[in-house]
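Missing here is one protein chain; the remaining ones are kept as they sit in the complex.
Just so it is clear, A and B label the chains in written order, and each chain counts residues from 1 on its own.
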Amino acid sequence: MKLRELTVLLWLLLNLPCLSFEVLLNDESIRSWDGSLLQYCYDLPQGKAIPLLEILPPVVERDGCFLETERGRLSDVPMDSLLVWEEGDWFLHLEGEGVKILSVAVYGEPIDNDYLQVWLDWEGITALKESIQRFSSINGLRIETREVPKASSKLVSVVRARGEVPDVIMVQSSDISRLVYEEAIQSLDYIPVQGLSGLSSFNYEGRSWAIPFYFDCQLVFYNRGLVGEIDPGWTLEDLENLSKDPGSGGAGWNIYSAYWFIPFQLGFGKRDLIEDGRVTVLDGPTQEALGYLVERVDDGTFRALERDPMVTLFASGKVGIILSGSYMIEQFERIGMDFGLAPYPEPLRPVLDYKGLAITRKTRNPILARRLIEFLTSKYVQASFCKASYKIPSRREALDGMELNFAISSSLERGYPLPADPLYELYKDTMWKLIRLAISDRLGVREVLEKGQKIIDENSGGVQ
Amino acid sequence: MFTINFIKFLKEFTVVFLMTDGGPPLVSGFTKRSIIGATTTLDIFIYDIFTGRSSTGIASAYSVLTLLLVAFVMILWFLSSRVELNAHLLIILVVAAQTTLGGYTGLVFGGLYLLAVWKRGLFKYILIGDILVSLLLSLFNGFLRGFNAATIISLMVFLILRREREGAAVVKSGDRALKLLTGIVLAGVLIASVLPLLVLVWISLSGLSTTYIDSFLPRYFTLDNFVRVVGEEGIISTLLNTLFVSLVTGLAVPLLTFQLALALRKIKNSLSDIAIVILNTVGVIGGMHTLVPLYSIFRTMGMIDSYFPVVLVYISHAIPFSVFTIRTYLESVPESLEDQAKIDGVGPVAFGFRILLPLSRPVLTTSFIVAFLGAWNGFLAPLLFLLSDSKYTMGVKLYTYVGSLGSGNPQWNLFGAAATINLLVMGVIFYTFRGYLGKTPLSENYE
Partner (left out) sequence: MKKLLAIMFTVLIAIASIAGITVTCNDSTFVFDRGDFPSLRVVTRFEGPQPSSDRNGSDYIEYEAIPLISVLEYVGGMREGDLLKIEADDGYSKLFPFGAIYGRTALGNPYIGYREEKPYFIFVPDDGEVSNEDMLASLGEEYSHFYDGLPSSKGLMVKSVSTIRIETSRTVSPLIMETAAFPGPSPDWTVEIKGSGKKEISSIDFEADEADGGHYVEISLERKGETNTYRAIPLWLVVAAAREDEQKRFSQYRELWEGGFDITLTSVDGYSVTFNTLDVPIEAIFIADEENGEKIAPAIVGEISGKLWVKGLASIELDTERYSYEDPRLSVSLVLKAGGLEREFTIADLEAKSYYVENYGQYITSSGGKHGGLYGGVELVKLVGELVELKPTSTIRTVASDGYETTYSAGEIESADGIWIVAFKLDGDYLPEDPGYFRTIKVGPNMPAIESRRSAKMVEIIEVIDLE
């Protein structure tokens, strides 16, 4: 007898605090949240919390959203207001005060299809799958995520073969022109993008084709033991001096690569890689930049190292300063290295490599796809995803909550997002060969750039 | 064998591309539209042109030329093994090649080779001279300008002629020298095969993702990569998927091609040769562009995201080689055996299945292994036809770690771990069946 009573009591005790709040859609209760919402919460300074936006059911168009609280009905509550779990209940934090929530009512046409298919590529896929799973679980949706290598290439093949396309696909700027040409994705001008950086990376022919999601940026990594601390406001000359210092281990990176050459071009005065629909390599800044690097390699100031030797030598303390991407932070942390991060020295501008989310043209569920993207680019989701995957969020607000290294945040400001123009690929493929020939002293700087310009011009005609 | 390999590596694209992306550029490599690198093979060149997005007409033209070249080489080889060898004809061919392709040096050597028509013994020496001159010119003028393409044709003809004279006293005197040469070559080959394996194991044990080896053991030695690959990445299920696909392919190919080989054996020589040439030439055409219409067909049949199209593609890739091998083997079966069977009252069909089939077990096993291994490493077909990442095979999985070189952040250590496991499994399979390769009941060494 006693045991049974105890069990009932226990059950009551457990459930009592779970007097939850209800979520209503068009006056119909669709969900009630109690402690079960905790599993989706973020650990924030206020405690276990979740922004209001994330628990609202996705609708075609939100006609109204009202919160019934202890203090009465609230409307026009900011979407990123937090619901905080306090003493077994949910409190809405508004203007520093917490008020207990009784229900959340949303009005709008429900989305009639709860299925989405998402294709993911590159890194951070596990963390991304988790974020998407959150959205799916909270709203009772069926979202299928697939890791698809060469996703944009596969999408083109599927579109051509009239197959079933996914609804959302992860893309990088170099994919855009091809996907647009094949009519595989739809333009997203209708999705508001305030607060996101990197929009230019997905702009093509005057329209926006993907929403920037995260980016990697180029940074300077240095061995604290060899180099000491670097002043974030340093210049190119400082880099030279540091590198010449025998105790520092010197500076080396993949000087041959066009990707690592761009910051120098921009630093020496070039405004944009592609100007007036044309790629110019015969201009002053490019010649100066190339000449500068050739000299520095010749006199031994900088070492031209391919990626793998660069990483190995840096990790083994034989090279003190390298130029690499933010994606390497995880690697070096994993092996327990004592390294520091510095932004690119003035006047160099680091390249920002964005990945974005695009919606296919033949999707059957564009509105839910858009809701998913809005979810993924919201402040807290961005912060949590990027923290887990060592990526940098495109939502500027999310940076605040991340305690990002100053090197990264200043890189964001001076950084150069890669353009979506197909000419960029042409430039990259040609440039590395030119740099190599110049640095190996087989040809002079001017000569090599002249020949390169001819090839670029010749091939530009075919680029659409 | 030479021809087959020549063709195979002429088409070799993936390895070279992934490894070197065309290689460091050559000064002599500036053409109007691109810069040819030290390892820019024809396929990479075509790929470069194609992605340079100039009109696809040019890329197609090059592809057709490649096709013709392959067909030409095959026909040449088959002619050589069938036709009563007309050495004169072959030498004339060499002369023609030299004068058209060889430029100024070609004209000179063309004349010299003409002399060989009368005195065959001279051919060897003229060839040596040809090769030397080519090398010298390459050194001075850069590889592309100096090299004489016709030299290759001359070399090939030389090998063909030499084969003809096999058995004749050619190298009796240089026996020991030959043995030494063979030894050196073999050692080189061995090192070249083992070295990549060592590198692979090295990178799989490194905590840092890199392929730059500067120490005996990786500085950040760890077994973590293997743990990750098996645990988080589920490499075991990928291996099982790959095993399934490869098994089905491996079993299907010999089953399907045996009858064809049997039939071809009966047909007159030249016709069956033509059949094989066609099979092989058509096999050259395959690639990404043929997969798109295939996708359309399979989609209509509702077979996307199943293994059926993948296996079908692999089987079709393996058929030419299998038919060729089995037929060649069957041809070595002496006629007398068949006659004897006839006397014993065994009809042709029964002869094929009750006598030839068991006899062919070794070559069928070879066919199985080749098809199996080809399917094991496939990449494009599963990438396109499979949708669920739980169904991916090893080829696709390995790619996800590395991407193309330009992605900036390949995970070499995970790749190494996965690839090592992959190789181990493949190695075990190969080891189990090693006995069957190259042995036949009709050879002298068969037990």
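To be clear about the criterion, a residue touches a chain if its C-beta (ideal position, glycine included) is under 8 Å from a C-beta of that chain, and two chains touch if they have at least 3 such contacts.
If you're wondering where the values come from, they're calculated on a predicted model, not measured in any experiment.
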Visible contact partners (per top-of-document touch definition) of the missing chain: A
Residue, one of A:Gly47, A:Pro285, A:Gly340 or A:Pro366, that touches the chain absent here: A:Pro366
Listed residues A:Leu44, A:Val77, A:Leu94 or A:Ile111, member touching the removed chain: A:Ile111
Hidden partner chain, touching residue among A:Arg162, A:Arg224, A:Arg278 or A:Arg446: A:Arg162
Chain not shown, touching residues in chain A: 60-61, 63, 109, 111-112, 162, 186-190, 207, 359, 361-367
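We take it that only the chains that are shown with their structure count from here on.
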Chain A and chain B, separation of their C-alpha mean positions in angstrom: 42
Footprint of chain A on chain B - complex, ascending: 24-25, 27, 30, 32-35, 37, 48, 51-55, 207-215, 219-220, 232, 288, 291-293, 295-296, 299, 304, 383-384, 387-389, 396, 399-400, 403, 406-409, 412
Parts of chain A lying in touch with chain B, wherever the complex brings them together: 122-123, 126, 146-150, 154, 157-158, 160-164, 216, 259, 306-309, 311-313, 315-316, 325, 327-328, 331, 334-335, 353, 422, 425-426, 428-430, 433-434, 436-437, 440, 442-443, 451, 455, 458-459, 461-464
